[in-house]
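Just one protein chain is left out here, and the rest sit where they should.
Right, chain A next:
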């Protein structure tokens, strides 16, 4: 099967997004401080909780990109779309 026909940007972009989602929350020196506070939370605490949302968003975008890519690949190979009949799954993709 030709992997060349797979368009690259989707893979590259999601790769970068996922690397960001893994590396940035682990850069402790960038957030190990008290100020600025938010609703009484020191920076250290609210910043990390904020990354829960950011990470979910980054992963969702990657998912959309890869999913479109995969659909195209599967269509080119004449394979079906196993997720299509699932009504509950689409909205759950956030």
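The definition used in the following text is that a residue touches a chain if its C-beta (ideal position, glycine included) is under 8 Å from a C-beta of that chain, and two chains touch if they have at least 3 such contacts; residues count from 1.
Keep this in mind: contacts and distances are computed from a predicted model.
> There's a gap in the complex where one chain should be. From "Nitrile hydratase subunit beta", "Carrier domain-containing protein", "SSS family solute:Na+ symporter" or "Hydantoinase/oxoprolinase", what does UniProt name that chain?
Going by UniProt, the chain not displayed is called "SSS family solute:Na+ symporter".
> Hey, which chain A residues sit against the chain that's not shown?
Contacting residues on chain A, toward the hidden partner: 1, 18, 21-22, 25-29, 32-34, 39-42, 44-45, 48-49, 51-53, 55-56, 58-60, 62-63, 66-67, 70, 73-74, 77, 79-80, 82-83, 86, 88-89, 92-94.
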